[in-house]
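The block underneath contains the structure these notes are about, expressed in structure tokens.
Here the complex is missing one protein chain, while the rest keep their positions.
So that you can tell them apart, the chains are marked A and B in the order they are listed, and the count of residues begins at 1 in each.
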Amino acid sequence: MFFYHMRMAIKSIRRNIVLSALMVAAIGIGIGVCMTAITVFYMMSSDPIPYKSDSLYAVQLNSWEAPGPYDADRPERLPELLTYRDAKALLDSEVPTRSVATYRSGFTLNPDNPDVSPMLVMSRFTTRNFFSMFDVPFLYGAPWDEATDRSGDSIAVLNYSINEEVFGGENSVGRTVELAGREFTVVGVMDRWEPVPKFYAVFNGAFEEAEEVFMPMLLNESWERQNYGNTNCWGDTPMNGFRDFLDSECTWVEFWVELNDAEQKSRYQDWLAGYIAEQKRLGRFPIENAGAEVHDVNEWMDYNEVVSADFRVLVGLAFMFLAVCLLNTVALLLAKFSGNAARVGLRRALGASKAMIFRQNLVEVGVIGIAGSLLGLGLAWLGLQGVRSINLGHYDRLVQMDANLVLFAVAISLLSAIIAGLYPTWRICQIPPATHLKTQ
Amino acid sequence: MLSMQHISKVYRTELVETHALRDFSLDVSDGEFVAVSGPSGSGKTTFLNIAGLLETFSSGTYMLDGEDVSGLGDNERSRIRNRKIGFIFQSFNLIPDLDLFDNVDVPLRYRGLKAADRRERIEKALETVGLASRMKHVPAQLSGGQQQRVAIARALAGEPRFLLADEPTGNLDSLMARQVLDLLEDINEKGTTIIMVTHDPELARRAHRNVHVLDGQVTDLKPFDGGTPAVVNAGAGGGA
Partner (left out) sequence: MEIRPILSAMLRNKTGAVLVVLQIALTMAVVVNASFIINQRLEKMNRDTGIDVDNILIFQSWGFGDDYNHEASITRDIEYIRSMPGVIAVTPTRSLPVSNSGSANDFRATAERFDENNVEYPSVNANTYVWNEQGIDAVGVKLAAGRSFYAEEVQFRESRSSEFAPVTIITKDLAIKMFGTEDALGKTVYDFFGNAAEVVGIIEHMQGAWIDWDELTNVIISPGVSAGPFIRFMVRTEAGRRDELIAAIEEQLPKLDRGRMIRRVEPFSDVVRHAYSRDHSMTILLLSTIILLVSITSLGIIGLASFAVRQRTKQIGTRRAVGATRMDIVRYFMMENWLVTTIGVVLGSILALAFNVWLVDTYALDKLDWHYIPLGMLALWVLGQVAVLMPAMRASTIAPAVATRTV
């Protein structure tokens, strides 16, 4: 019977080819637009480290000074970053399973290979737990050891792509690279690692690529390379040189801790409160109720609006768009089915039950839905190419469809087609068999 | 075969109640060929719709082939229409984009017959109406008379217990009308009960019995001039 329904559906579609094409187009375009928006949104808001995102916490301390709040428009907010001295002090806490301080910099890399010309690399100063906390995979070697965290030796971990570029992908552990004029020994090479979004440092481009070179944070106290990224300062103590900057009240260091349960978390919050109280005695943390906050990975993404309001608005619009397309389809289907009333009446007279008529029309709606969803997938693909082209190469990594999304697209379009088709199909089943038989 | 007792049918709109049938009683025996006539608006079509289970009625009882069909649900009624009743309409009501084979196939599909069985029935039915050679034509390629013969084939293919014909020759010229009528007589002779609504006295005369409907009721027997006097009284006979 299914094939009979199918054959009748195709005949019916061909009978109203323009109307049917319009329906397919409406569903297709609706799905295409919606899926384009959803894909970008899905990638933007995906959990970058799902198996432990609820045990990694970004730490904020309110070291800001009165009178003005840190963020004048949203006074409840704390600085997103820590001062260097606080970051160093927090590293000493034994409460968290792991603690990591990190900030970004960039400089020239001069390979000892004369065939490779000097290049610029983005780098990250951090502590060794960075790699274990964020589950960074290693191709060769390993992170530096704890002693290096304290000694600040000139050693570096390279990421996959820079190791390809400089050493042709070989095991470069033990080799040296010249960074901004200083010689560094490679201790480890990371495998490919590109979290999307770049959750451990969402400022200045949450969707940019991960840094290429990682090195011990302490080393920069004497090396004095400028930090990149947001730096917010207060106070009227004059600064002369990098040493003063490190001691200043400027906030610029990202700080993460790993807390595995609620008890550990509350113990850490107590510890932070103690730290602030102690600093207050030293005359720092001048705000009366200066506090600390911790946010897990997903809270942190929300807190920092990694998915911009613009994109949320677009997703909202995309769903309204889909709604319009579906209304359109329902209206067209109603019209089309009303044109079928005589036929349906006849089939009813000849003994078709309501259920049979329902199935027949559902098959027809299904055919239109599948055609629409195929078109929609194609359009979504085109749409993603479009998004890629207008973002000036910025969101490349966001506009890929994975199997999940394709399945979702097929599901949403079939569902849409069925929702759109259900009412007209139900309506047509209500046609009494006796009408339309007498005259046409 | 068919027994209607005190059937009445009321159409209600917001403003008026129309009694399409009132206290309508009729018995038709197995193998009969009955012509139902009456002026337009008399309730002929309502009678036909009720007899064919296309419409329900407000009160009364209706026995069809020994079964009380008064309280049946929609699905059951569809099933009976499909298995026991064949319809022939004035305007043929063929599906224009299906060929003859598929048109005749429609009711068989809803019966869930096997493909080979359907094919056999369709070919036989089209042979009966003399159109077996044009199986792959669409209705528009046929004359009106041929189209009506296809409609008859469609009605016959299901081997119904009785045929309901609504002005089957109304859209045909007299030559074609005669051929269609000959066909119906043949079918009737082979044992199928036929109820035909018509207001053409010529046609009515060829039926075994004439029933006249006026104002939603069967009126007294009123034989046509020169016709064979009908023998059965309206309301008599009882269910077969």
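The criterion applied here is as follows: a contact is a pair of C-beta atoms (placed from the backbone, for glycine too) under 8 Å apart; a residue touches a chain by one contact, two chains touch by 3 or more.
These figures come from a predicted structure and were not determined experimentally.
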Among the options A:89, A:122 or A:239, the absent chain makes contact with A:239
Considering the complete complex, of A:1, A:317 or A:355, the missing chain is touched by A:317
Among A:49, A:95, A:142 or A:180, contact with the omitted chain is made only by A:180
Where subunit A meets the chain that is not shown, the residues are 16, 18-19, 22, 25-26, 29-30, 33, 67, 106-108, 110, 118, 120, 178, 180-181, 204, 224, 226, 231, 235-242, 244-245, 308-310, 312-314, 317-318, 320-321, 323-325, 327-328, 330-332, 334-336, 338-339, 386-387, 390-392, 394, 423, 427, 439-440
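As a working rule, only the chains that are shown with their structure count from here on.
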Within the complex, subunit A is touched by subunit B residues 45, 49, 52, 54-55, 74-75, 78-79, 81-83, 87, 89-91, 93, 95, 97-98, 106-107, 109-112, 154, 158, 166
Subunit B partner, complex, touching residues on subunit A are 1, 4, 11, 14-15, 342-343, 346-356, 432-434, 437-440
